[in-house]
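Yeah, one chain of the complex is gone here, protein chain that is, but the others are all in their spots.
Chain lettering (A, B, C and D) follows the sequence in which the chains are written, and residue indices restart at 1 in each chain.
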């Protein structure tokens, strides 16, 4: 047990910070008189996330290492994705700090620390080197998310969102766990690297394939990939906007982290059935590609019919998940790089959009796109910012979305034979997505004012989130070198696979 | 900031200044907006003159490190380095001059736009940046970048400042061109992914030379090259537009504000021609042969289809829109000929049609402003009330039908000359279109100018019937005059253009193997 | 032989649970079905831990954690259901339709 | 004796043997129940200055309970029309069976014990929890307001006290390093856990009383409030089985307390010549006496006091006890 004491606990600094801040905030919330505003708690939580972000950044030069018998691994993958998760969490917390709902419960302190706990789960997912910790941390994320979705206790939509989320999430968990049990059974260990090693020697191709498919389905639920996406729009619509932002960005990022950690680590070298010499993961490529294609198509086509901003963004996030899945399905050598860049861009533009939607919903009490109509007339800057985020989501050059999409495309076609069909589907759905993003732009800039009552001032938290996201979106669009320099620090995740 | 960057981005200064002007000061906005188009004009003219005097354009090339997309150990140091690269040759310089000239003229003509002028000018300038950038880019990524700037700017300009069905037009513009762009992006991605570079020159090297081909990151089979070229051509066919992908063009030409159409018909359509020449022939000369026949045939279809439909239109804007379709067919014909004359003709035609279309739409804009309609059946006898205007309109029509001595003739003649050498029958059929062109342009214009005066229609904003509608004002006459002068100049002295093109054409013909 | 019997049992349980979770309308039953699926997982883990090709105590540990997480999930699920019931006076999933489709 | 049977290869004859032994234990338990009820009445009688039963079976009323049981056997059994019949019939069985099942793991002496489970304590806790299902089923099936309310209350109370009960037993497990009840008894050779774990003992005792639904925590059956709680509709022998379950639980719980805290069959110093069975019986009877004593002494608590006591006092205390025990063990052993 001595190695436990000698392990380098400083590797977990970001996690410790998040945990400590969450616990302290919980205690403060409990000790506070009921009538005091809980808003400072959200600011505190955001500060905590930023601190943890700093700590993670400080850890970047650290050598890859694992502690706690290999259950906690700090490799470049973990660092890179923790940066994303923490940045997303911090922005979501800014939105929480600026959240000012017209209906629903009073502003509870729970929001701040539940979000931090969920963030902690996501971070641990990125750092897990063991099936068990992976599972527990994912559950920490999802269970906290269920509560976040239902936090507006008196609003029926919120209850419904929470209920649907629990049911679908529960099924997903069970399916994934069932897959995990087979993996465990075939290898007798829960350490991911060890599993990967032992799977190479296994001769149970069918059980292995079953395990893989179960895991893939379970993860697809979490990613809201078609056909396991039905819950996402309802949950996104019913949940409070900051929670929706968190689900759409941080949870989705965590889902991809899970996908990579789980499937790639374990199955990259596992043998496939039949005479095909390639690995199981590669032999499953067509299945993943179909999943990706369906996700892109359904996500963007159904988004066309939406008038609710939250639902629209929900379907748009499904479509984006499809793009990311396509990048995953390509399995080129630049896969993780391109996913990271895409998720970074996705984070910036989506968080910004959600911050503005949050303001609209707070002010008008509805999330119909009417709320945007003619926004340009009295809030030109806000409208411009939203326009920027929408252009970025559409992947127009000069914004973060373009660079990210370009990278994905390159990843899709870099190998011979390239995934031209996926690339084509992605191109077509991108054009379809132009329609609904530009629909909103039309609402923003072309139409006359919907209501005479101007929107109120934007709260500090929301403004901060919008400004940060807008700057980030532009910076990544014009000087993507900034992001690529960060990415270069991770040395292409060479230490991801054992 | 060096010369080309300055040239491309100088309109941004205007956008910056406009941001500080109050919305209500329309005069101020008009002045600033117009002034902002002058620097690129001066710079491009300067470059043109220098180039004519023998200044090597390569010395204007700019390259700065921008981003490195991947630096895996197994890649060379130069792989996936995307640089900010601008560079021009004679071909692009011509288009840049065209853009700059039309940009200024469109800005002057924008006096007709009254609504939300500030936003209008900001986007108009953005559009100009995009167009200049497209021609100045020496790198696929930046080419695409500027192309998409034009997409967004056009969407907003059409959708917000257009006519009655503006949003529909904007969406159809967005969708068609979006598909084109997306397709182009896929092609670009394949090229960048496989070669590790986006620079045109380097790409050309890598794709043509067997030695350099070994440096490809992943091999490009000949089948793949055919597909790539096909994709590229299809992408530009959306933007050109080639029949049957032309519906958006009609809507945009009808609905967009006339100054915007000046730019659109004058420059944006030419981006497609430019792209086909630069990338199609420039990067895939061998594969291009396989497509030449199809392209030529498509060109002929374009010519005839556009011309026939133009003949049947009652709306002047429709006539001009279909004539654009028809004229872009000539570009395709030239390209399909795939010999020096053909390509030169295609380029000439692009420039010439740019000037002619700009002139036509300038005049149509005036017409719409004065009479509130551009319906041929409701106009007539303007030669009496608006003599100067009618004169210009007639000139435009003559240029449009390809009267020798005017710009249109040079392009059409050379292009068909090229095709006759290769496919005489096709060329003969296509030439029929020229006759139709004479028919529809004269029919439309003569009806308007000399037909029976139908002065009963009051113009927009005025209640009593007009007896004497104001003729061309100064700010309309000057651009019109400049355009006519240019049309005549090109028509009479095509060497003005050809001299610039010689070098570029030579490399291209070398690529084609003779 | 023993192992496959356990695996068959757990597979059957899992399928029953999945079927119920996907088709039943009463939310309580759906939640129970999810528990059933999770218990099938536990059987798998424990069976593998004892009779699997690589017997190991990790399976028991995993089962423990699965139980704990299942409990947390059930607790949150029931809480969500109670909140839903208080607003809507129903526990039927198909009546959870106030959100647009 | 038992040990060698346990070690022999499992066979049908073994099972038959166990069946016989189990039936024997059942007989003992039934006898215990018979006389514990009598004892309860007598003791309470004395405590309240009465004599208690003294007619049937001589001066001490030795056959009083037997007569009661016979009477119950002969009473008419009615099932209300509104009741859920299958559940109504099933409920007493569900309530009773686990109460007897838990006895399988209790070691009475070194030799006289049944199943030797590594997780004996956990088994006891798990199985004893099942009775709640029987109780709540009975309350629900009766379709009677008092019964349902009583059932719900019983459930709320039993689950609330289950947690301090389980957590206080942890102190014992910590010290013994095993969940096997035999090991736990053996760990008390020198010092009873009553002295090593006084806090745990106190919590366990209180929680045990509450689990048994005995005064002062007998709210589920509070006559003055709920008539008779969850079994208000039951009559005759069905009712008897609820009662029987309750007393068998008392037996089991007293045995468990003896095992966990009072050193099981181990003798008090210097008195080793007295057999272990006697020691066990003595300690066991003392615990039963305490239960009866409580009943005679304490007034019933209020419902809110009852629940809040479990969560706000016992639970934190038992958590503290775990930490305390761990600290003591880490530092001093």
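Going forward, contacts are C-beta pairs under 8 Å (C-beta built on N, C-alpha and C of every residue); 3 or more make two chains touch, one makes a residue touch a chain.
Going forward, contacts and distances are computed from a predicted model.
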Checklist line | Listed names "NADH-quinone oxidoreductase subunit A", "Protocatechuate 3,4-dioxygenase", "ABC transporter ATP-binding protein" or "Molybdenum transport system permease", with the criterion being the UniProt name of the chain not displayed | finding: "NADH-quinone oxidoreductase subunit A"
Note to self: By the document's own contact criterion, which visible chains does the hidden chain reach in the full complex?
What the structure shows: A, C, D
Next item on the list: Decide which residue listed in C:9, C:32 or C:78 touches the omitted chain of the complex.
Entry: C:78
Next item on the list: Tell me which residue among A:12, A:26 or A:67 touches the hidden chain in the full complex.
Entry: A:26
Note to self: Suppose we count only contacts with the excluded chain; which residues of subunit D make the list?
What the structure shows: 5-10, 14-15, 18-19, 22-23, 26, 73-83, 92-93, 96-101, 103-105, 114-117, 119, 121-123, 140, 142-148, 152, 155-156, 159-160, 162-163, 166-167, 170, 173-174, 177-179, 227, 232-233, 236-238, 240-241, 303-304, 306-308, 311-312, 315-316, 319, 322-323, 326-327, 329-330
Next item on the list: Against the chain that's been left off, what residues of subunit C make contact? List them.
Entry: 64, 67-68, 71-72, 74-75, 78-79, 82, 86
Next item on the list: Could you please point out the subunit A residues that touch the chain left off the display?
Entry: 1, 4-5, 23, 26-27, 30-31
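Convention: only the chains that are shown with their structure count from here on.
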Notebook entry, point to check: Which of the two pairs, A-B or A-C, is linked by more C-beta contacts?
Noted result: A-C
Next item on the list: Can you check how far apart subunit A and subunit C are, centre to centre, with Cα atoms defining each centre and the answer in Å?
Entry: 25
Next item on the list: For subunit C and subunit D, let me know how many angstrom lie between their CA-based centres, rounded off.
Entry: 32
Next item on the list: With chain centres taken as the means of their Cα atoms, state the distance from subunit B to subunit D in Å.
Entry: 94
Notebook entry, point to check: Within the complex, which stretch of subunit C touches subunit A?
Noted result: 10, 14, 17-18, 21-22, 27, 30-31, 34, 37-38, 40-41, 44-45, 47-48, 52-56, 58-59, 61-62, 65-66, 69, 72-73, 76-77, 79-81, 83-84, 87-88, 93, 96, 98-100
Check: Given the complex with subunit B, which residues does subunit A contribute to the contact?
Finding: 333-334, 337, 391, 396-398, 402-403, 405-407, 409-416, 418, 420, 423-424, 427-428, 430-431, 434-435, 438, 441-442, 445-446, 479-481, 484, 488, 492
Notebook entry, point to check: Can you list the residues on subunit B that touch subunit A in the complex?
Noted result: 65-72, 119, 141, 144-145, 148-149, 151-152, 155-156, 159-160, 167, 170-171, 174-175, 178-179, 181-183, 185-186, 188-190, 192-194, 217-221, 224, 227
